[in-house]
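Complex shown without one protein chain; remaining protein chains in place.
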Amino acid sequence: MDSLSDLLNTRKERRLGVFLILLSLMLFLLSLFVGEFNLNIINIIEGLSKDNYNIDSVVFQHIRLPRSLLAIIIGASLGLSGAALQGLLRNPLAEPGIIGVSASAALGAVLVFYSGLSLTFPLALPLGGITGALLSVTLLYLLAGRNSSVLTLILAGVAISSLAGSLTALALNLAPNPFASMEIFYWLMGSLSNASMEHVWLLVLPTVLGWWLIFQSRHALDVLSLGEDTASTLGINLATLNKKLILGTALCVGAAVSVSGGIAFIGLIVPHLLRPLVGHRPSSLLFVSAVAGAALLLFADIIVRLLPTQQELKIGVLTALIGAPFFLRLILNSRRAWAS
Amino acid sequence: MIFQRFFLLLIGLYTCFFSTVLFAKPQRIVSLNLCADQLLMELLPPQRLVGVTNMARDPDISFSYQKAKDYHAHSGRVEEIIALKPDLIVAGQFTSSASNQLLETLGYPVIKIGLPYTMAGIFEQIEAIGKEVNAEVAAGSLVNNFKRRLAVLNKKKRQAPLLRAIVYYANGYSAGQQTIVNEILNVAGFTNIAAEEGLIGVAPFSLERLVTSKPDVLILGELTNNESSLAHRLLQHKAIKEMINVGQVEKILVPDRLWNCAGPSSIAAANYLIKLP
Partner (left out) sequence: MTFNALKLNVSVNKTPLLNDISVEFQAGSLTGIIGPNGAGKSTLLRVLAGLQETQSGDVLLESTPIGNISKKLLAQKISYLPQSTECHWPLTVERVVSLGRFPHQTGAYLSSDDIKAVDDACDKADIAHLIGRPINQLSGGEKARVMLARTLATQADIILADEPIASLDPQHQLEIMTLLQSLARAGKTVILVLHELHYAIRYCDKLILLNKGLKVCDGESSSVLSTQNLQNIYAINSISGLHQNTPWVLPWASLDKK
């Protein structure tokens, strides 16, 4: 039988983390070189210098690279925020897509984008997404945080999703540009196509800040498993913890959605699959969910690019096709446990 | 007995009326379609073309926007159209609008025009419409005018090697084979890359394909005030700017009104591309 100190160490989890990092790197490289056009590596390397800048460089630096980086950043944010929300709300179904956080972020982004505000002030776009996300996470915490009943959380999520979704449709309809009303599908389903390095720069600051806030709280999440009272007597300031997690989630999800639209289910699938591998500890789950989220989104994006559809499939459609049945299976398996 | 005779009389009158409508030459024509507007305005005076769409006066989308000021514009609503007392209605083939169908049900003759994609097709359409609206002479002279201008263009345009051009619309669409844009490009002396790559109709053409197709000329729509949509943002993607720099691509901005319809505007579009007046 393992000694107590063996059981309490995190060697297994570190191995899992390393494996996931390697997997993500591999998928990243694959993503850089998969596409309609076969890139010539030599041209790319030569093109790094201004004199030899060529078309392959343009495709690599301005189309493939930003898209792959966004997949990593956004995938990590989605996986991480799913795990964080589940720890905060002590509920395995909490996920930014399902509980309406993505829809609210999309609403915020849409208001900023179609009013033309983001043309004069580019940072307004992620700020709009973050504001929308912040409002909804706070509302959700107030409605369903104390009472960790699954039913309350899901109902609150449905209400917020519907409200945000319909307000988004309204905003798009009222927008002056004729293309706007057709773009609702992009915002609600999500897509990484036409990503540019400008998008990456917009995301970096709020995302890293959000990740930092969430990671700081990881041990407190473990203690929170014992309930809010016990956690408080073990020295955790609940108000500070909640604020950090809410703000952190809003920052990374809000910024991500403002650039890619609402990609759902990554934050549900990834933590759920990894939780048993990390002994169900919320603290260990955070990092591996982030890395696995990045890997999953990279993978989905590669598939979307390889599918022979005339117009590229929205990536959110793919994640929903995988995620929704997964969600249904979760419900079926745990019906009795959640009936209370 | 009396009822039978009354009934026959009614049928007789009805047939007379109907044949009057069928066989008389139309005097009052209303157009329900922007492309039909432009074509008909070349053939008919305002007394005969009693209604055009209110899009005809929009300089962003109507080539004949100045001419349209002389014509009465309607809002497209059926009551307004009926009040114009038309005896012939011209609509677009692909707009299966409720208005068209309602007007047909009410007994108004409706003819539908398609979207030709060759110059020859345009000439045929002008002549056919000319017959329908009793303006054959005007139609004939319009066609001759076009053929003359086409000949001038043919002499002035660039000979081989042809420049490779591609048109890129908001949302990442291009115009391939079987489009009027393709024909105009050919007439103006360009090779249409999208057609070369097998694209048919107006269809999606990814950013990556655009950048790697190495065009000599990139044709975009003229910028308007309203660029806030994802569709329009795509046209400002850094990769397009870089492609223009690296490949020393010539960028031409073509106003939509020059080629969103096939007809009177098409020669003007071709001239615009090779910078003829």
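Which chain is which? They are A and B, in the order written, and residues in each are numbered from 1.
The criterion applied here is as follows: contacts are C-beta pairs under 8 Å (C-beta built on N, C-alpha and C of every residue); 3 or more make two chains touch, one makes a residue touch a chain.
Everything numeric in this text was worked out from a predicted model, so none of it was measured.
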In the full complex, the chain left out is in contact with A
Which of A:234, A:277 or A:307 touches the missing chain? It is A:234
Missing-chain contact, candidates A:10, A:115, A:138 or A:152, resolves to A:10
Absent-chain interface residues of chain A come out as 1-2, 4-5, 7-8, 10, 90, 148, 219, 222-227, 229-230, 232-237, 275, 279-283
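Assume only the chains that are shown with their structure count from here on.
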Per the touch rule above, chain A residues touching chain B in the complex are 35-37, 53-55, 57-59, 61-63, 113-116, 119, 175-180, 182-183, 186, 193-194, 196-198, 310-312
The answer for chain B against chain A in the complex is residues 170-172, 203-204, 206-209, 211-212, 214, 226-234, 237-239, 242-243, 246-247
